[in-house]
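A single protein chain has been omitted; all remaining protein chains appear in their positions.
To keep things simple, chains are lettered A, B and C as they appear, and every chain counts its residues starting from 1.
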Amino acid sequence: MSPRRTETGGRIDRLRTIRFTFDGAPYTGHIGDTLASALLANGVTLFGRSFKYHRPRGLLSAGVEEPNALVTVLSGEVREPNIPATMVEIYDGLVAVSQNRNPSLAWDIGAVNQLGGKILSAGFYYKTFMGPVFGPLKGTRFWMFCEHFIRRAAGLGKAGTAPDPARYERMNAFCDVLVVGSGPAGLMAAKAAADQGARVILAELEAHFGGSANWSGETIDGMLAADWAQRTVGQLEGNDNVRLLPRTTVWGYYDGNTLAALERVTDHKEVAAKGEPRQRYWAIRAGTVVLATGSFERPLVFPGNDRPGVMLAHAAERYAVEYGVLPGQRIALFTNNDSAYRSAVALKKAGAAVVAIIDVRGDVSTEMRRLASEAEAELLAGHAVVATEGGKALTGLKIQRFDAMSGALSGDERSIHADSLLMSGGWSPTIHLASQAGAKAEWDPARQAFLPPTPTQRWIGAGAFTGSFSTAEAIAEGRAAGLQAAGGAASSAPVPVVEAAPGDPDPAPVFEIKAKGKSFVDFQHDVTADDVRLAHREGFVSVEHLKRYTTLGMATDQGKNSNVPGLAIMAEALGKPIPEVGTTRFRPPYTAVSIGSLAAERFGDLKPERLTPMHDWHIANGARMYSAGLWYRPMIYGLPGETVEQAYVREARATRGSAGIVDVSTLGKIAVQGPDAAEFLDRVYTNTFSTLAVGKARYGLMLREDGLAFDDGTTWRLGEQEFLMTTTTANAGKVMQHLEYFLDVIWPELRVTVTSVTDEWAGAAIGGPNARAILASCVTGTAVDNATLPFMGIAHGQIAGVPVMICRLSFSGEMAFEVYSGAGYGTRVWEALIEAGKPFGLVTYGLEALGTMRIEKGHVTGAEIDGRTTARDLHLDWMLSKKKPFIGSAMMDREGLIAPDRLELVGLIALDNRPLSGGGHIVEQLDEANPHHSLGHITACCYSPALGKYIALALVKGGKARHGTRAFVSDPLRNRFGPIEIVSNHFYDPDGSRMHG
Amino acid sequence: MLITCPYCGPRDVIEFTYQGDGNRERPQPASQDLDAWNAYVYDRLNPAGDHNEIWQHSGGCRAHLRVVRNTITHEILSTAFARGGHKAEGRS
Amino acid sequence: MAEYSAFSLLKNALAGNKDWKPAWRKPDPKASYDVIVIGGGGHGLSTAYYLAKEHGITNVAVLEKGWLGSGNVGRNTTAVRSNYLLPQNTRFYEHSMKLWENLSHDLNYNVMFSQRGCLNLAHTPAQLDDYARRGNAMRHLGVDAKLMNVDQIKRLVPALDVSASARFPVLGGLMQPRAGTARHDAVAWGYARGADRRGVDIIENCEVTGFLRDGGRITGVSTTRGEIRAKKVALAVAGSTGHVMQLAGISHMPIESHVLQAFVSESLKPVIDTVLTFGMGHFYISQSDKGGLVYGGDLDGYNSYAQRGSLPIVDEVMSEMLALFPGLARVRMLRSWGGLCDMTMDGSPIITTGPLPGMYLNCGWCYGGFKATPASGWCFAYNIAKDEPHEFNAPFTLDRFYRGLIIDDKGQGANPRLH
Partner (left out) sequence: MAEQPLPERQSPLEPDYHPGSHGNFEHGVDVILSETRPGSILQLGAWPGEEKRLIEVIRKVTGLALPDGAGGGASSGARAVFGFAPGKFTVVDEAEGLAATFAGVITPAIGTLTDLSHGRTAIRIAGPKAEWVMAKFFAIDFALPAFPLGAGRSTNHHDIFAQIQRSGADQFDIYVFRSFARSFWKALCHASEEVGYEVQ
């Protein structure tokens, strides 16, 4: 048995030994132990090093608020840093290491910072490191030089770089009543609500339900509180309406009574079951929330209060009662309130010697005196601890007479030999979630604590959360809250009877003992009482300034230990009551929450993949895929040994030479249907669609309300009241929302429905001089000649036994057809077209060749319709109807949109016959060393097999007026400079004779 | 934040797309009053308090809603279909 | 007041740190000033500082309704950069960058501006071209920018997943080496101290409740601490612009107030040594000197004055973070907060005379407010002092929207949540 383990007691299983390592050394513990309790049982006193001074630190607490004992848990290559040892349940094979020390926890060179002492006071960074004004370290250089070392010295644990193999999941849950916290109040609330038939979720952040019932030693309903808790949990377990969530921290209270919780599903297990997530992120929508979150015990601020061996009183009680571990053999307690007396008795019962109870109050009640003598402790009323002794473990302490009213110390120091000092500075209700929910906490001068605000969302408080620190109150409030939350009537049935030690819930208003030496307020960040006073001296007096200037409350415990003492010290310095210093509003999360859990199922899978019907065919046939938004599209179908440029040039050349086929299924497609469909399109497009004949298509342009170009595409009239609109791939969703907005909000009188049919249709565009011949050889049910299928005509037929819709339109500039079939037939039709094209040397082509041919034609896409260009900029003003208003028509002629210096679409030819790059800029005068005076930029470029040149589209100031002039490409980022000629964007077949056939 | 869609019931804000100030009035399509157009496109009421807004239930029934919401507390005071009609079909 | 230096630190330490003086005075408001600046945030304080320093106007009050720096200057992800696409923005932010580079000296206050670079990751060839366009635009205005390839990026940020099998593989990135981060609060405190040392009155807990007028002209303000008159009244109230303009009788503005959330992880040993942005979503991250990862994403997307965020954005930001850094799944988010952004209709700010006589307006900072702090105050001070804009802020007028002279870096149109 370990040196500090008691023979009996606690919920650990002494028969089952667990082996783990800490900093490489092997240790054993028992089932039911936390890493903290197991190490404590092994006599470990040194758990961590503080942030700034690297001071040795031991355990302060037994729960989530632990600021000192932070460890990194290793699992193979994967690291989980900054976990409080108090929250790690041990399992066989657990590997934990300490942090922020070099080379070891016992010998840490960072501790030299302690010599800096008063120089490293609050705010010292702001006052130095500015460096020289002249010379090689001017500007920011000196600071950055210093910062390099500061950064390496700072920081707690080390993050891993190996991808985390664990699974994280999200769960959306709905309930009538969410109970947060499972102490006596929470258990009663859950039970009462469940008995009313409500859907209840009970969340407990620790591994075991019961909260303080697990260690209070009190009696409820005639049985030990811990047994009562277990019985109640058993009753809840049997109820179908109840979901019990142990190891689940409710960390966020969001709008709409939506709460976020983190369940640690497998962190305590050696191995997870197949498919089991490591952590589950619960997004809970609750009808009503019962907040039964309890309270935190506060440390006292006095010199040496950070020495390993100084611990919160109730934490020691928990270690003794729940884990069967004594924090020391000779224990002293230091308190400003009654609760520590119960702790003393509990520790005495567990087998420790309680040498003294030092109480700042001169006047201690008879009941407490009785408890002190029950603990066989010397009661030193009207005294205070003024120093602690020892190195990496406590050896003793010094006390003096103390006057609680004035804070004055008097008399001689007296030494007390002790290896454990327990402190209690009063209790702060855990009001974080209520504060997150949107309201301000209120200071209660009797309790010396912030109490929960008036609810701004649907929650009800119960127990210590409300400042009702006795178990009897907790049980009564819990039941009332549960009933109210479930909509039940108040019950007159008797509540369970509680037998508990007496105690006054109100502490003496003493937070700090002012004596010589460093007194810590924020343990992890090494913020001392003097730092708080320095902040006051320098004018950083509001609570937010205090936090930000000293970093008080910014450590991983988020001020759970330091918030109130820090405020109290500032209030005293200001001579104002605490609430006038301000209250911190708490924000999510209540405790730190893993990023993996928040990414949940999207960890490793950020976005779904959107696939066309022919996707598998493309992959099987050597396509290199290109990610376009969520879609995957073939970029090239490369042959072995081909470069990308060689591949697209081959594909484009073959298309213009004979025929090529490309998958265009990703184009946005919207069914526009109804009696007013044509009228609607007239309003939406800049050009007219009501005049379009059934069976014909037309190219259309849309503007935004502000008059800038929005999107373009062809729209096909399939029937009198039925249109098929196509959009660019990228804008499909935006166009859909645009149309829906106008139909729903602006013109509700129009009888039109719009439906996304993008996924209904597979689309293949086949173009080139032989495209028609290929079609003719495989299409049945319709002719494809000029008469049946003129330019922009639509025909219906079959390919490979399935219906197809064919529209003769061209993006490539060749005689071309878009063949649409039901998506489930997409591959079948595609393969039939490929088969039919074999005699003609039909090639498949990808986005690169598609882009090349469109650049040759001077068509615009998203690179040119980039949200900043007008129809005129793009030479599409011929599409702006003057006969009717349309969206954007009133706004498109404003001063700034017709200014002469706007960027206009042009073509470019590289005169040095070298490749151009998208994003290169255009200048009149080349200055490679100091590029300046950009005229515009390249939006798209390629090698044009049709022209035998490197060409580009560009947006250039003065645009058209520069046709035929020379300029330079200036691309300093890629060191590409050279002469170009500015030409029309219509490089190839400008009169369109090839596509008109 | 939860928004109660008159058709779908209360849904998480993630299902909705904000379409801004619902007090704006679009001029008649043929209007040549550029100031009115500019005001419609660019000017917003931006109150700290109750705000009349348009939201689309884009991740649900796709209807546009008129929502009165408090911009300080995020409390939703009312929701209704922007287009009118269909109200009788709604979930209460 | 004494200069700050290593020497003063030592001297004071020897005296037990008892002799430090307040960083700025806490004066009561006078009856009148030459200039009142409403808003004790970064921009208001820097405006006062430059009014005093550059224009000799020291009879100035800065009115702050709460505690100094309680707005966005202390609620941002601290990035400083000038890597914009459009020249109006690039010129302005580059001026800011130059002020940043000497700010600690100028203020005798270490604002910890660390030029660790800002890298925008590109995930498709088209995006790489977009970034090249932007970087080249910067270079043509004399601003530093370079493209980085995947190997260089991997060396700079070893924790980044640059594998080709990633859902959105990293193809390269645009780096501005002079960009970086600063200590946000220090900027507010440094400007406050600097302005105070030049005689400016900084008045906290003084909320403006109305405007005093003489005919159409603004002649002062009524406040919770009484009426204060001024020849010129300048507004720099960021997210509260809509609210304060309503007090002046102007109900409509080309502005929506939105919430932007930001997050800090627990403190870690150094893992990211630059400012990094994700190209296939909306995510940016850096690491503070204390070791916390500081990161954020998109706006919540609706009007709000609540400084409280919604859950879906939290999930989105974390998901995007892990798409870049799958090794950080077990790192824990420690704090979150919401800042109010006054989003304009084109994503660019407003620094202008007017719109009422006697009034000057500085607002519409969208996401860009922190990095703009020095230049915003500098230009605004110029504009207030000379009653005409400096060339750097001349494009940022209020009437540019009506005139179609929009400065839309993202090309999203009049849709504030998308800028």
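Definition applied: a contact is a pair of C-beta atoms (placed from the backbone, for glycine too) under 8 Å apart; a residue touches a chain by one contact, two chains touch by 3 or more.
What you see is a predicted model; the values in this text were computed from it and never measured.
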Touch list for the missing chain, restricted to displayed chains, reads A, B
Among listed residues A:Ser212, A:Ser810, A:Thr827 or A:Thr861, the absent chain is touched only by A:Thr827
Any idea which of A:Gly238, A:Pro608 or A:Gly948 touches the chain not displayed?
-> A:Pro608
Kindly state which of the options A:Glu80, A:Asp108 or A:Glu169 is in contact with the chain not pictured.
-> A:Glu169
Among A:Pro675, A:Pro979 or A:Gly992, which one is in touch with the chain left out?
-> A:Pro675
Per the definition of touch given earlier, which of A:Gly10, A:Gly48, A:Gly139 or A:Pro277 contacts the omitted chain?
-> A:Pro277
Interface residues of chain B toward the undisplayed chain are 6-9, 11-12, 14-15, 59-63, 81, 83-86, 89-91
Residues in chain A touching the chain absent from view | 169-174, 199, 273-277, 283, 285, 601-602, 605, 607-613, 616, 630-631, 671, 673-675, 721, 751, 753, 755-762, 800-802, 822-828
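In this section, only the chains that are shown with their structure count from here on.
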Of every pair of chains, which is linked by the largest number of C-beta contacts?
-> A-C
Chain B and chain C, separation of their C-alpha mean positions in angstrom = 30
Just how far, in Å, is the C-alpha centre of chain C from the one of chain A?
-> 22
Considering chain B alone, which of its residues make contact with at least two other chains?
-> 1, 12-13, 17, 34, 38, 41, 73-74
Numbers and ranges of chain C residues touching at least 2 other chains = 306, 308, 310-311, 402, 414
Contacts from chain A onto chain B in the complex sit at residues 254-258, 283, 285, 438, 456, 683, 705-706, 737, 740-741, 743-746, 748, 885-886, 890-891, 894
Can you check the complex and tell me which residues of chain C touch chain A?
-> 4-6, 8-10, 12-14, 16-18, 20-24, 26, 66-70, 74, 87, 101-102, 104-105, 108-116, 123-126, 128-137, 139-142, 145-147, 158-159, 161, 167-168, 174, 180, 183, 185-186, 189-190, 204, 265-271, 280-281, 287, 289-291, 306, 308, 310-311, 314-315, 318-323, 326-338, 400, 402-406, 408, 410-414
Sort out for me which residues of chain C touch chain B in the complex.
-> 240-243, 246, 251-257, 301-306, 308, 310-312, 345, 401-402, 414-417
